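Heads up, one of the protein chains got dropped from this complex, but the rest are sitting where they should.
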Amino acid sequence: MNPFLDRERFLLELEQRIADLREASADQRVDLSSEIATLESRYHEILREVYGAPTPWQKVHMARHPNRPTSLDYINALDRFDELHGDRHIRDDPAVVGGMALLRGRAIVVIGQQRGRDTKENLQRNFGMVAPEGYRKVRRLALLGSRLGLPIVTFVDTKGADPGIASEEHAQSEAIAQCLVAFTEAKVPIVASVVGEGGSGGALALAIADHVIMLEHSTYSVASPEGCAAILWADASKAEEAAAHLKLTAQDLLGFGIVDEIISEPLGGANRDPANVVARVIERIDASLDRLERISVQTLLAQRYDKYRRIGAWQQETAPVGVRT
Amino acid sequence: MNPFLDRERFLLELEQRIADLREASADQRVDLSSEIATLESRYHEILREVYGAPTPWQKVHMARHPNRPTSLDYINALDRFDELHGDRHIRDDPAVVGGMALLRGRAIVVIGQQRGRDTKENLQRNFGMVAPEGYRKVRRLALLGSRLGLPIVTFVDTKGADPGIASEEHAQSEAIAQCLVAFTEAKVPIVASVVGEGGSGGALALAIADHVIMLEHSTYSVASPEGCAAILWADASKAEEAAAHLKLTAQDLLGFGIVDEIISEPLGGANRDPANVVARVIERIDASLDRLERISVQTLLAQRYDKYRRIGAWQQETAPVGVRT
Amino acid sequence: MAPMPEWLRVRRGKNATDAAQWSKCPKCGEMIYRRDLAANLYVCTRCGHHFRMGAYDRISTIVDGDFAEIGGDVAVGDPLRWADRKSYPAKLAGDREKSGLSEAVVCGFGQVGGFDVGLGVMDFHFRGGTMGTVVGERVTMLFEEARRRHVPCLIFTASGGARMEEGMYALMQLAKTTAAVTRFMDDGNFLVSILTDPTTGGVSASFAFQADVVVAEPGAMIGFAGRRVIEQTIRQKLPEGFQTAEFLLEKGHIDMVVHRRSLKDALVRLLDYASKGAERRALAGVDA
Partner (left out) sequence: MAPMPEWLRVRRGKNATDAAQWSKCPKCGEMIYRRDLAANLYVCTRCGHHFRMGAYDRISTIVDGDFAEIGGDVAVGDPLRWADRKSYPAKLAGDREKSGLSEAVVCGFGQVGGFDVGLGVMDFHFRGGTMGTVVGERVTMLFEEARRRHVPCLIFTASGGARMEEGMYALMQLAKTTAAVTRFMDDGNFLVSILTDPTTGGVSASFAFQADVVVAEPGAMIGFAGRRVIEQTIRQKLPEGFQTAEFLLEKGHIDMVVHRRSLKDALVRLLDYASKGAERRALAGVDA
């Protein structure tokens, strides 16, 4: 299913062989340096070949990589985190983690979608697909941040909102719609980071923000490629084709003015050096907050309005931004 | 169980006998007027004896009388009513009926607790015991009234909030607590009428108001007499004794300054002339709204605060209102 | 207010030209004269099934007289230069042809029961009522202009969700319209959404469920996820009636289900309450 994992396994094998040779070379006092150099050169060649210019579909898999840092990896790297639970009504949705936190000494409300890192956690977290109770927790925490003057920091990582029966019975639409309102009105700076997959309205519910960051190989899309293929062609297996059409890469979206900043990843993706990526994301969130905190609430809200007002807007004189007529 | 129903049956029999005699008197052209007069005099004697000065416990039964007008009888007597349903999340609770209405030409939001008038409706309406979903509907409608400038009119008629498992699982406490906040903050006049039984926090959730009306034989209590007896003496059968202690009559509560107005009922209770009682209640609500609408929002909220602030308040100079030290 | 546009005059005086056409009721199978169907507000004369209505047909049944459209000149774009089996512009051209619409929503101003209102009507016949930049822009213009005029809005939804062929531009219309709706409502204006068959995805998850009062037509399918997506996820068939308006009423999601025959009256009553409330608010704030 994931074409990356095979190549990655091959790279890991190469890594192991290089390490073995080094060890042998040291232990047995034989000179294996030329063999090592050959393997290393081959290794880097493959690395660049595989990861140098990933296609959108490859990026979808990088975004879904099991070892890619998840929201909790970012949250746990903050100075401090106190988790707040529940929608206050019927359930605490584990697919969303949120609470109060200190980010470089700054008090914030932090909210992230949490997929699992293994099968067990995936089941517990419902693969990061948030139910209405989860979105109501998100809304509650956003309102709390707004009320208390705590900037809101979100981490987006979801295939999409949970599509199960119970979620429909509990008004998934209303839950997301009211999240959108809460983020639109929040009287504090909001910084959203798409760190994995940003799927559809279920992602946007955490991503109306004054500053939107995307990791280099994360994706953000109106629908998952599989969903898009199913909707358009009634054939989810055409996902790769859909991925190419959807313009879901960070680079596309920066060009469209839909995201504000891209944070680079190491060759091979964030999973190859999670600690470094996590630290740089936090640093950039901090820098954004520094800038946004200097803006009055009134101006902040006006700018937030204008930012979204402009996307796909029609101007009678010139063509709408990003929309060619 | 209901000592009134027996006596009432006897009175109904008397009524029937008087009617039969009248008919016989007319049909058979015999003069039965002295027999009729005797029976009528006996009838009124019993009526006064039974209903003249009901004890608190008798009032509890009058308040619960199956033929006593329910909230829907008042709501359906308004000029117009458009019901709005649901908590927007998981359920529409039939124990609460609410929506927009015209009351003598005035646009209002109306909300009432609805017990059943027969076994079937009682089951459907859960005996007027409201679940968290119902209180969330109440809150939603109160916020809607506040937002749109529509005065809020409520009809209180409940033994208490629903005490079932699902209600606890869905945060009954939170639902009531947030209703109290919504009524406290509503930027429109609120008139509450206790038309049947006003039981505990489940009643108060609809009854924080600028003007509180009670029908002459309705009750309003910190707990149902059965509940109070169970709590204090672990013996629900001592309800009659509890009723006497609780000072739950309209007359007691007017004296305490906890309700603002009593509307009289016909001898025997509202069930003996529902249409008339309903009309008079609506008339008095209208008169209260007339008065309250002349008050600015700011003054209204300040007066509402002071009204509740004074109940059981401690004044260092004099004794607290209604509280003897 | 502009004079009554030609289309409205034509529609009101609907004549025999299309009377010869038959429509088959998707619910009971009854064959109905197109003219009879139109005369019955596109409700099946046999079983009461509510057919999907065209936007202009809908407007003609709701407004009292004139209707001044806004945003009609907002042009259709191709932000992603999308092409699969067909190019996106070609798909749009086809739908324009077929539906007689320039896009999936018609917005404008008129009177309903004597009340000035902003009116937005989506149409499933254009790209399944999906929301792209044009729908987002028109709806946003509607709320901005209604806010300027301080009049309530009625919005009829019918949508398969966000439009795939506009990618993230389409998704961002949820944010844009939410911003406009929020400003509109924060100024104390009244919003009623009327959910018609079907209302799903991004439209369902934005203005449809941000309204003060949410009305639905009988039998309308309403939900976030589509039936097919859910069935694929849970790998079983959904129960009969799932995601219908009646189901949602029971689940507390919507305020009322109203038959199309009674719909205009119901909306006028709601507008009347809100109008009286607005009058009250204008008077309140000063002690007598």
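Brief remarks follow.
Per-chain numbering from 1; labels A, B and C assigned in written order.
Everything below uses one rule, namely that a contact is a pair of C-beta atoms (placed from the backbone, for glycine too) under 8 Å apart; a residue touches a chain by one contact, two chains touch by 3 or more.
No experiment lies behind these values; they were computed from the predicted model shown.
Across the complete structure, the visible chains that the omitted chain touches are A, B.
Considering A:Gln16, A:Asn76, A:Ser237 or A:Thr299, the position touching the chain not shown turns out to be A:Thr299 (whole complex). Considering B:Leu47, B:Leu180 or B:Ala287, the position touching the chain not shown turns out to be B:Leu180 (whole complex). Only one of the listed residues, A:Leu14, A:Leu39, A:Leu144 or A:Ala287, touches the absent chain: A:Leu144. Although one chain is not displayed, its contacts with chain B can still be listed: residues 161, 163-165, 167-174, 176-178, 180-181, 184-185, 200-201, 204-205, 208, 220-223, 227-228, 230-233, 236, 241-242, 245-248, 252-253, 256, 258, 304-305, 308-309, 311-314, 316, 319-320, 322-325.
Counting the whole complex, the residues of chain A in touch with the unshown chain are 80, 82-93, 100, 102, 106-107, 133, 137, 144, 147-151, 188, 293-299.
Operating definition for what follows: only the chains that are shown with their structure count from here on.
Here the CA centre of chain A is 33 Å from the CA centre of chain C.
Averaged C-alpha coordinates give centres for chain B and chain C that are 41 Å from one another. Annotation for chain B: residues touching 2 or more other chains are 88-90. Residue positions 209, 251-253 of chain C are each in touch with at least two other chains.
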